[in-house]
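This view holds just a subset of the chains, kept in their places.
By written order: A and B. Residues from 1 in each chain.
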Amino acid sequence: MGTEKITPMEPKYPSASKTVMTDLVLPSDTNPINNLFGGELLARMDRAACIAAERHSEQVVVTASVNHVHFRKPVPLGSLLTLEAKVSRAFGTSMEVFIDVWKEEHEKRAKEKVNEAIYTFVAVSKDGIPVAVPPIVPETALEQERYDGALRRRQLSLILAGKLKPEDATELKALFS
Amino acid sequence: MGTEKITPMEPKYPSASKTVMTDLVLPSDTNPINNLFGGELLARMDRAACIAAERHSEQVVVTASVNHVHFRKPVPLGSLLTLEAKVSRAFGTSMEVFIDVWKEEHEKRAKEKVNEAIYTFVAVSKDGIPVAVPPIVPETALEQERYDGALRRRQLSLILAGKLKPEDATELKALFS
């Protein structure tokens, strides 16, 4: 088994994991002022990102972390909500997934961006042991940009978790110099 | 109305917003390897934090952002899950809320910390207009530490949103010097 691990896995494109989830905003999804609950959106983003990570890794995956998520615009009851998730970069056994979210309101009908979030997943065996996943090769300009940013976000995440010293986070440090 | 706004609001303690939510982990909350779904935990944390923010502000509140959330340990089907949420700091119309999460597994029974997350909420009128909330006065050492950290997190959040230049984030900059 040890020698097999040396064999590098075939890389994949982000598009191979692309996952689209369109659904309605129903009464049971809304808060007292009739907009989509933040928690419901967080749960839908987790499901869409989880599917993208499963498609990339062909393994069971578990949510490892959620990065900054900003709720920019309210999503009213009755809107159509579309989530699009794609793996942006893989690090050994973990995958960073970008989720873009749009709404289509009933009277307006034009698609409007409401959210953008980054979740990280780890691929695991049935016993919960992390397993390696294929690397990512970005194709489009946006995929390249997100691929590059993934390293800075990983450094920041490791610092905040106390696993990396700020002075060793070279990519991130550059931002503040 | 203009003069009223000048009147500072009576500050409140974090304990006044303390919200405890204990519940079971049921089959419909679990993933294919029988552990709690990340998305379900994100949604419960949003509800608990939302209640804490409502108790602090006595207003309707909406989720504004979610900061780094790390899922450290799996929570098996049948566990008891306890969330405790408290407002850690207020900034004008927004509130930072800390959520601590513990599990009690069936055979073990000892409480074990599984998660810690930070959500930000904005208090709004019924028309969705942001309204001012009382300031926070920390009491315990942990509350003070979280109160202090809130400023750094806010700066980081503003930088990532492009609303603050990294060089102006004095609190945060200190970390990398």
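By our rule, a residue touches a chain if its C-beta (ideal position, glycine included) is under 8 Å from a C-beta of that chain, and two chains touch if they have at least 3 such contacts.
Small disclaimer: the values here were computed from a predicted structure and weren't measured.
Participant: What number of copies does the complete complex in this structure file have, with 2 given?
Facilitator: Shown in place are 2; the entire complex has 6 copies.
Everything that follows uses one rule, which is that only the chains that are shown with their structure count from here on.
Participant: Measure off the straight-line distance from the CA centroid of chain A to the CA centroid of chain B, and report it in whole Å.
Facilitator: 21
Participant: List the residues on chain A that touch chain B in their complex, please.
Facilitator: On the chain A side, the touching residues are 31-33, 35, 37-40, 42-47, 50, 60, 62-71, 74, 119, 124, 126, 128, 157, 160-161, 166-167, 169, 172-173, 175-177.
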